[in-house]
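First the structure, then my questions, so here it is.
Every protein chain of the complex appears in place save one, which is left out.
First chain written, first letter: the chains are A and B, and each begins at residue 1.
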Amino acid sequence: MITRLNATQELEGLRQQILASRNQDTLRITVCCGTGCIAQGAKKVVEAFKRELSAQNVNAEVAELKETGCHGFCEQGPIVVIRPQDIFYKKVQVEDVPKIVARTIINGEVMERLLYSVPGNKKEKCTQESQIPFYAKQERVVFKNNAYIDPTSIEDYIAVGGYASLVKVLTTLQSQQVIDTIIDSGLRGRGGGGFPTGWKWQSSKDAAGDIKFVVCNCDEGDPGAFMDRSIMEGNPHLVLEGMLIAAYAVGNVSEAYIYIRNEYPYALKHAYKAIEDAKAYGLLGDNILSTGFNLDIKICRGGGAFVCGESTALMASIEGKVGEPRAKYVHTSEKGLWGRPTVLNNVETLANVPVIFEKGVEWYKSIGTEGSKGTKVFALVGKVNNTGLVEVPMGISLREVIMDIGGGVPNKKQFKAVQTGGPSGGCLPESKLDLAVDFDELTKNGSMMGSGAMVVMDERNCMVDTARYFIEFLEEESCGKCTPCREGLRAIRNILMDICSGKAELEDIDRLEKLCLAVTEGSLCQLGGTAANPVLSSLKYFRSEYEEHITNKYCRAGVCKDLIAFYIKDNCPGCVLCYKACPTWAIIYNGKGVPVTLIQDKCTKCGACLDVCNLDALEVRSVYDNR
Amino acid sequence: MSKQVEALDMQEVLAKVNPVLEKHGYDDGMLVGILQDVQAQFNYLPREALIAVAQRLGIALSRVFSVATFFKAFSLTPRGRHQLQVCMGTACHVRGAARILEKFETQIGIKAGQTSEDMKYTLETVGCVGACALGPLVVLDNEFEGHLTVDKIEPILERLD
Partner (left out) sequence: MITVNINGKDYSAEKDETVLAVAKRNFIYIPTFCHNEAVADYGSCRICMVEIWTKKGKNKLVTACLFPVEDGLKVETNNERVLFIRKNIAELLLAKCPASAEVAEIAAQLGVYETKYRIEKDGNKCILCALCTRVCDEVVGRKAISLVNRGINREVAIPFYDNAAACIACGSCVYICPTNAITMTDKDGIRTITMPNCEMKFALRKCNSCGREWIPEKQVKYFLSSAPGLTIEEFDLCQSCRK
């Protein structure tokens, strides 16, 4: 069916042909099939739509069903948007589908019940996506087409202008001009470090060698981040186009790799399909669009190792070796994969590239701050009402992201901290909420952009426990090559565990700080080099919580089990919420209006009661407190 | 915990390993992917299969063993009929993943990383699976079970055969 494009100008012809074949009046039912929505039943909803459309005799001219990539608002999944009206239905279940087809598709009615309403204001319904506060403050640049196109259809991508940037680059720009454009755009690596992308390309271009590589990092091991997966799942051709432009700019690149986590089945599937289709159209492979430019893209599946986010470890893994980093006294842009100059960019970085050529450098530079241009996608997760992926302009404040877009902290709990940058980042307190989010501001304040995880924590999260969580994660993920990281993280974890269990002394905090410094300075790669950040930043902003654990043997969040016991307060009205939540029958119901009784012997201190109680009727005390 | 594994017949092993190597063009650079596909064939990485991979690719067995023990995705012992992967990503952690894991451990009577005596369950932890809105969650035989609370775990396990 697919005919190969044999000249650059044929792409626009193909686009016109695709557009002409599509009826403008056809309704498009887009069902979000990102992993989050699939997990909540999106595929079943798709099947139900297929059944119902045929059962109710709705033909393809009237309505077309489209499985799209992630829309971002995972909290409300499965999401169905009916276009062109952009009617946004949330939490759609299979049972809803017959009615949606009958009422919305056939009769053009909006179903109130499935509309989103702002928490606390049930009456005001949002009909369209753009009315929902979660979307209103976002600026979607790389995510723009995710909610519109079918990621398995290259025609969908071409229809929205896909591969036009590649054609523009191949026909009008020299490779150096491409690099100059990227340098001028101010694009910085979205994978963590924030290194200027153009300079990286320049360094590989300038390095001697007639064989060079481009590698796209979709390993995304950062726990709490999933934007790269969503881009690869939802718009794989955008990434391929970015890789093609990178390869053309660097020169002497005829082979490129995408390194994808094996835990991302849909990202893998869509990437394989995209490569196959792009090849069939002559947009990839030998003599692309008959311009003489060649590029082959291969997929490597990651084996589950956070350390492979480190460029040298990732490249070792592509070479079929253990994912162990080496010292980067010579950069990978000069000596990378198999010792050849290699450009390694992350998915989101590459996804920005075609957009820059499509809309122009000046437009791109108008978004963001002085040092950080463009947008950043964040995974907004944890104790926040609107969990999901948000794309915002650089420079937006943390408060706007968490409170306006994220809708604040649920269940009337108090905001405590936001963790950015994953295991390499840090925790910022309420006083830092007005911080402008960009690469430099976050780093200056002891955290970092990282890959873009933004984990919100409330009063029920213990900061010492959080630090211990990250250190334990890193200890498990450390490759074990160098002493400071391998042995140092173990020692840090031991101290943190002592603090959490009341066995530490105040001097241990100094010891901890010194050790953190030694691990930061002494480690071979950036896993170890940034590993102490979660500890150092929480010591900086939440030192009193550490001291409280040690001196008062008390964990105010009610998390560190060895230190705490729960008590029912006199104001408990016996509402049975905690009674029902308790997994060990430790709470006895004494009748309405009477406080419940908690049997300490049966309590495992899991905290389920504390989570559900919204009347402040439970108290956390130190086990050493003999009141 | 895991049972003594009986030696496999080399001919049978090769029948499964050879097509995988063929698919990857006998490229030792693809070792990680090769081992993933081999594991998909056996549900774990049998000793004989690792030896076959090393021989057929002409690389050292010690390298294959290093790679097989380095990456979290690989298991050198047979895994249970049902695979439970409790997500320990940050979002799940702050929403109480630790007590979900603890409940699974006590309910089945094994620790994370182990397989039950009757080969029914393998319990593992996994980094973020990117379904943070559903946290805390478990990936049960590749399907997500989200919004877990401690009391939902017994019914989930009972449902499995």
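The rule we apply is simple: contacts are C-beta pairs under 8 Å (C-beta built on N, C-alpha and C of every residue); 3 or more make two chains touch, one makes a residue touch a chain.
Note that the structure is a prediction, hence the values are computed from the model and not measured.
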Problem set entry | From A:37, A:126, A:268 or A:482, residue that would touch the chain that is not displayed | A:482
Problem set entry | Residue of A:140, A:326 or A:413 touching the missing chain in the full complex | A:326
For this session: Quick one: say which of A:22, A:514, A:543 or A:602 touches the chain that got left out.
Result: A:514
Problem set entry | Contact footprint on chain B, counting only the chain that is left out | 47, 50, 60-66, 69-70
Problem set entry | Touch list for chain A against the chain that is not drawn | 305, 307, 322, 326-327, 329-330, 475-484, 486-491, 494, 511, 514-515, 517-518, 521-524
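The definition used in the following text is that only the chains that are shown with their structure count from here on.
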For this session: Report, in whole Å, the distance between the mean C-alpha point of chain A and the mean C-alpha point of chain B.
Result: 24
Problem set entry | Sites on chain B touched by chain A in the complex | 27-33, 35-36, 63, 66-67, 70-74, 88-91, 93-96, 99, 102-103, 126-135, 137, 142, 144, 146, 149-151
Exercise. Which residues of chain A touch chain B in the complex?
Worked result: 35-36, 38-40, 74-75, 77, 220-226, 229-230, 262-265, 300-306, 317-324, 379, 381-383, 387-388, 419, 422, 453, 455-457, 461, 466, 469-470, 473, 479, 581, 583, 606-608, 611
